[in-house]
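Before I ask anything, let me first share the structure, which is written out below as structure tokens.
Only one protein chain is missing; all other protein chains are in place.
== chain A ==
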Amino acid sequence: MASDEIVWQYIGHSHCSFKLKLPGHNSKQINTFCRNEHNVTGLCNRQSCPLANSRYATIRSDPATQRLYLYIKTVERSHLPSRWWEKIRLSSNYTKALQQVDERLIYWPKFLMHKCKQRLTRLTQVRVRAQKLAKEEERLGERMVTRMAPKIRRREETRERKAEAAAKIERAIERELVERLRSGAYGDRPLNVEENVWKKVMRGLERSQEGERDADLDDGVLEEEEEDVEYEYERETGEREEAEVEYVSDMEETDDEAGDMEEFDDWLGGKSDDALSEDDGEEEDDSGSDAEGGTAAALKQKLEGLKRKRAEAAVPKPRKKPSKGPKTNIEYEYVPDPPRRELELAR
């Protein structure tokens, strides 16, 4: 007890490591605070200093459980520093806790009891508010999106720039749109194309089909199975090469052009759409291998002959009438147009 005075004379007036001096709102004010965790008021006073008082009481909360404890320091234990503080758990009920403090600190100086009760009140209020906030946080879900570390942010910016350069987005868009147009996803008479442009597309397609036909015919029966089944979905470049190849006639490409149709109609002895469309239906369902096997050889011969004539016919304009081949029953596997890439129909 006697040592309290001496302690205070030093730490109060000279140096205390817990002492904190901060300016107040007036320029003249300087407030001294105490950073000691057992201080009941938080200010640096003779009465509030836990180091300069052998008899002291304070309220502190357990950070884990948020329960409030009453800490009491008595003179009797002042020679046992490790056992200075007696820790008493208070009821979580505020009024009960107040009563507990009352009975524990009975006959103690009014200052300490009063300040303890004030601190108890404040800490309960803090606890209630913290719980409310936590609940609100939990209800709202996340509020804070953390900032990205600068290194990562910079890295991502750079990568995004490079990715954008590599992407060539507008080219890709153009390619895709034109592909849709070419494959007929927009229908027969699309609303988003002008007349002359659409005509150009059609013409371009015919030309490309004819060119390909010639090349393909030489290949004969290729990997029938796969290609056939897949070909519908190969929208790439309109080269429906392998599968449909054998029996392709020029005719189906020139369907749209009335002039060519007539020519070929005559040439083939009137066999045009009907036969073709029939075969079309068949082919779509199965791999068409059966049909092909039988007539492959015969057709190949025919088409070889046709090819040469067609090539001649195609090049000069106006066309020469192709010489009529022998009138035989040629069975054509009708190869439909490149698969319509239909617009999304959410099934």
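Assume contacts are C-beta pairs under 8 Å (C-beta built on N, C-alpha and C of every residue); 3 or more make two chains touch, one makes a residue touch a chain; residues count from 1.
Here is the rule we go by: contacts and distances are computed from a predicted model.
This complex has a chain not shown, and the name its UniProt record holds, of "Brix domain-containing protein", "Aladin WD repeat nucleoporin", "Proteasome subunit beta" or "Cytosolic iron-sulfur assembly component 2B", is "Brix domain-containing protein". When the full complex is taken into account, the listed residue touching the unshown chain is A:197, out of A:30, A:75, A:126 or A:197. Within the complete assembly, A:180 is the residue of A:38, A:115 or A:180 that touches the hidden chain.
In the complete assembly, the contact with the undisplayed chain comes from A:140, out of A:64, A:80, A:106 or A:140. Residues 136, 138-143, 145, 152, 155-157, 159-160, 162-164, 166-167, 169-182, 185-186, 190-194, 196-198, 200-201, 204-205, 207-209, 211-212, 223, 226-227, 229-230, 232-239, 242, 284-285, 339-347 are the ones on chain A that touch the missing chain.
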